[in-house]
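Just one protein chain is left out here, and the rest sit where they should.
The letters A, B and C name the chains in turn, as written, and every chain counts its residues from 1.
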Amino acid sequence: MSGNSFGTLYCVTSFGESHGPAYGGVVDGCPPGLELNSEDIQKELNRRKPGSSRHVTQRRETDTVEILSGIYEGKTTGTAIGFLIRNEDQRSKDYAAIADTFRPGHADYTYWQKYGIRDPRGGGRASARETVIRVAAGAIAKKWLQERYEVVIRGYLAQLGPHPIAFKSWEDVGRNPFFAADDSRTKELEQFMDALRESGDSCGARVNVVAENVPVGWGEPVYGRLDADIAAAMMSINAVKGVEIGAGFASIGQKGSEHGDEMTPQGFLSNNNGGVLGGISTGQPVTVSIALKPTSSIRLPRRTINTKGAAATVQTTGRHDPCVGIRATPIAEAMLACVLMDQALRHRGQCGDVAPPLKLK
Amino acid sequence: MSGNSFGTLYCVTSFGESHGPAYGGVVDGCPPGLELNSEDIQKELNRRKPGSSRHVTQRRETDTVEILSGIYEGKTTGTAIGFLIRNEDQRSKDYAAIADTFRPGHADYTYWQKYGIRDPRGGGRASARETVIRVAAGAIAKKWLQERYEVVIRGYLAQLGPHPIAFKSWEDVGRNPFFAADDSRTKELEQFMDALRESGDSCGARVNVVAENVPVGWGEPVYGRLDADIAAAMMSINAVKGVEIGAGFASIGQKGSEHGDEMTPQGFLSNNNGGVLGGISTGQPVTVSIALKPTSSIRLPRRTINTKGAAATVQTTGRHDPCVGIRATPIAEAMLACVLMDQALRHRGQCGDVAPPLKLK
Amino acid sequence: MSGNSFGTLYCVTSFGESHGPAYGGVVDGCPPGLELNSEDIQKELNRRKPGSSRHVTQRRETDTVEILSGIYEGKTTGTAIGFLIRNEDQRSKDYAAIADTFRPGHADYTYWQKYGIRDPRGGGRASARETVIRVAAGAIAKKWLQERYEVVIRGYLAQLGPHPIAFKSWEDVGRNPFFAADDSRTKELEQFMDALRESGDSCGARVNVVAENVPVGWGEPVYGRLDADIAAAMMSINAVKGVEIGAGFASIGQKGSEHGDEMTPQGFLSNNNGGVLGGISTGQPVTVSIALKPTSSIRLPRRTINTKGAAATVQTTGRHDPCVGIRATPIAEAMLACVLMDQALRHRGQCGDVAPPLKLK
Partner (left out) sequence: MSGNSFGTLYCVTSFGESHGPAYGGVVDGCPPGLELNSEDIQKELNRRKPGSSRHVTQRRETDTVEILSGIYEGKTTGTAIGFLIRNEDQRSKDYAAIADTFRPGHADYTYWQKYGIRDPRGGGRASARETVIRVAAGAIAKKWLQERYEVVIRGYLAQLGPHPIAFKSWEDVGRNPFFAADDSRTKELEQFMDALRESGDSCGARVNVVAENVPVGWGEPVYGRLDADIAAAMMSINAVKGVEIGAGFASIGQKGSEHGDEMTPQGFLSNNNGGVLGGISTGQPVTVSIALKPTSSIRLPRRTINTKGAAATVQTTGRHDPCVGIRATPIAEAMLACVLMDQALRHRGQCGDVAPPLKLK
């Protein structure tokens, strides 16, 4: 399987470029009989849509999904679900200036060197616009996981640039344009973003994602671990530079007597392991945290080289998110959903006859 | 491909349990013509071997590798390389006490619930002893990468429990039992470990790994990214809870003007991206950092449940590493080597006719 | 990877149903820099197009391909190539009568039992119309193989029902609506088909495919053999019930002294092995022969059951090919092309540094 697909049984394939006619995706392996229509997908796409506030890119895309196969009379048939999202607002001229130079921190340079050719319009295949496909595929996985296992997958922005944002409530997440779980911080974050945008610079972010009600037993030791699959899925999101499960890097400073989650007949007493032990889900919430780097396309002049190898200066004038992390919450949720669904199917493939011996709680 | 294999073209398969007769591995896809003998593998195995200092498990294993196939007259033939590492020191009685209880923070519980059956001796398949296979497979990858591309892969312990250890020199790494890159810290670390061991507790660690001379162009967007594969490989190592590439979580607080690595005709001016942009290697060193949680098997009493679901107390008396991170350096190097080798082969599969247009430096 | 994809490095994914809005495909792993436009694909699609003679289905489809990604300024970029072929002529009412019964020899019954749901319109996913995707993917592979290695892949109809058709010339193949390699047989075949069509019955066919100039060395022992991949690819074509390589079933009656292809410094003296030995290409033409069963949708009444399990009679009135084998030649060529291309890329991934020691001829 080549690089534009992932998943073993719930397999997602993606194609499309930022300034081509459309993005497309294929979800292969979805169980039959799931009620599904384009609205189920659209509502997730709308959560990551550009142009929804002044803090994100002003590119105007409706991101309308068209389902082309795999559904009959409102239900999945078990065959491959193909879908398309047309690009509507491509201002390719925005990119003429950068066709011959490489933006620092961007994939321009590596695509050029790897393939000897690249589509420079809007970053081509490297554009974060590709994540529409992930969100669509994740919407299907979310729905099935919810209906079949009552799994609930939710995320929030946990840090914006230098500003950590503590979790207050899930309800708050939908009340502000940042996916912050504490709406009382909104004004402060807006001021920060306004100043950042004005400066022409960009910033990083942290996004946390949690999957609740994941049954015990999902994940395949030793290389196909649930957490390994999650790590790959998250690190494959544009701009992600770090992934943590549970206590993550804080585990380094913990003692074993502090980190190891004790158990009682009622359940675990803590969740430092983030819902995964030995690569297998514990039944506790699966908790993931990711670091997103600052957008590489900024309006400030930067030293670089051009396609001839000569020194150059580049300054990006296109319509970019000053913080890609702001729209990353639904993307991270989607990737977690896809991984969980794949592992759910793999688990019942191998262990379909096993009833977990113990029921906690 | 099920959970005990990884890699697309350089494919590693592993089997074996802590207290079974042997661990075995299969490396499939190694290019033919590589000079290889068991000593090439043995020297890497010796670096992770137990019992090499008082700070690690006192289990006595020579970890002697026996190559069973894939080599003829001292060279790889291109066919699958099978090898075996016999277990020599299994004191299964050590584990009798824990056969019916679940150690907090350990995979005991999840294996039991997933499979309805588990081999409790020494953690069975969940034992970190499985990493011998990774180190062996990595030794072959390291050798090929070195000979074919002059890639050098090295790691070091960057933090031991609460003690960060700054990088001083690669030479220092081999001078102490911790893989610390600053040998002047050794006495301090030994005192810390002696006290920790005496306390019956355990601690976490951070390991950094660096691959130098990686050519530009390795990695497959958008899901098969080099960094995504690295993340999966690292997170699949026992006890790892976090993975960073380049600036990692520090990227969150960086501005784009700070993070984006500027370029000149002589090369990049910084390496916040850790040698990967858009999932493709940049030609700069690939830098990875991982967090290892504290060992879950500790001598302190811990609340838990037994296989009947009743409350219990567990206290581990077997021979365990008080910090699994100490022996993790060669393991992390090995996983990075396997991933790079796989991506090297995949790259030349697709792009074998492409000459990178630019030469920097 | 789930069932709607195949290939390791040259990976083809397909979606779409006979009476849905469109079929779509994704070709992932194509080397960059190949000149490619929709016409390159269209000309192959036109060869399998319905309605091209009275001997095939009269469904009217232009089978117009729309490329959506992976190409920039006329060249492949190395990213996934997505494409769409819209369905234009869906008369779903044709199928109302058969929505509740299972056509003997058709996948109606098995889809229903496997998935508990099926799209009955035109066979849904089981329709042979899916092969448009194979032909499109094969067109790209053919072009690359031709330009990079001068590989030429051609097929012909070797038997139509009871009528074997000997090979006369490749030129003849294009001169008749049957892909027969002896145009002098055309009238006879037309008469046979006219009578068959009139009778309401259908017939089987044999198609032979040959790939010339395949370099020595492609194929991965022992399970990933070139011939194993070819067998899977061919058997996955609708209606195929048998696959032969080289002498195929005739090998049973041969002696070793007759079958084993002798060699001289000028090359092989025969090609009973069909260009594959030990799963690896020999440098001789790769020769494949496939058996296609008679179309299962016929106008004659047949005993069957309905979706309630009760006895029923079915008679198909839609527009079907009386011999699916007639249009199978371009499909079989395409599948051979995809397999060869995948193995070509895999070979240079692992053995990119090997120069074959010997040059014959």
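Quick note on the criterion: a residue touches a chain if its C-beta (ideal position, glycine included) is under 8 Å from a C-beta of that chain, and two chains touch if they have at least 3 such contacts.
Computed from a prediction, not measured in an experiment: that's the story for all the values here.
Undergrad: If I consider the whole complex, including the chain that's not displayed, which of B:Ser5, B:Ser199, B:Asn213 or B:Ser270 touches that chain?
TA: If we include the chain that is not displayed, B:Ser5 is the one touching it.
Undergrad: Among the options C:Lys75, C:Arg206 or C:Arg327, which residue touches the chain absent from this view?
TA: The one listed residue touching the chain not shown is C:Arg206.
Undergrad: Which chain B residues touch the hidden chain?
TA: Touching the chain left out of view, chain B contributes residues 1-5, 7-11, 13-17, 20-24, 26, 28-29, 32-33, 66, 68-70, 72, 75, 77-82, 84, 111, 114-119, 124-125.
Undergrad: Since one chain has been left out of the picture, which residues of chain A touch it in the full complex?
TA: Residues of chain A in contact with the hidden chain: 8-9, 29-33, 78-79, 148, 221, 345-346, 348-354.
Undergrad: So that we can see where the missing chain sits, which residues of chain C does it touch?
TA: 1-6, 8, 12, 14, 102-107, 109-116, 125-126, 130, 159, 161-162, 201-206, 216-225, 227-236, 238, 241-265, 269, 272-274, 276-283, 291-298, 300, 302-305, 307, 309-311, 325, 347, 350-351, 354-360
Simple rule for what comes next: only the chains that are shown with their structure count from here on.
Undergrad: Which chain is the middle one, judged by CA centres?
TA: Of all chains shown, the one whose C-alpha centre lies nearest the global C-alpha mean is A.
Undergrad: On C-alpha atoms only, rotate chain A onto chain B and read off the angle in steps of 5 degrees.
TA: In short, 180 degrees.
Undergrad: Farthest from chain C by Cα centre, which chain is it? Let me know.
TA: The most remote chain is B.
Undergrad: Just curious, how far off is chain B from chain A if you go by their C-alpha centres, in Å?
TA: Computed from C-alpha means, the inter-chain centre distance equals 26 Å.
Undergrad: Do you know which chain B residues sit against two or more other chains?
TA: Correct list: 8, 221, 350-351, 354.
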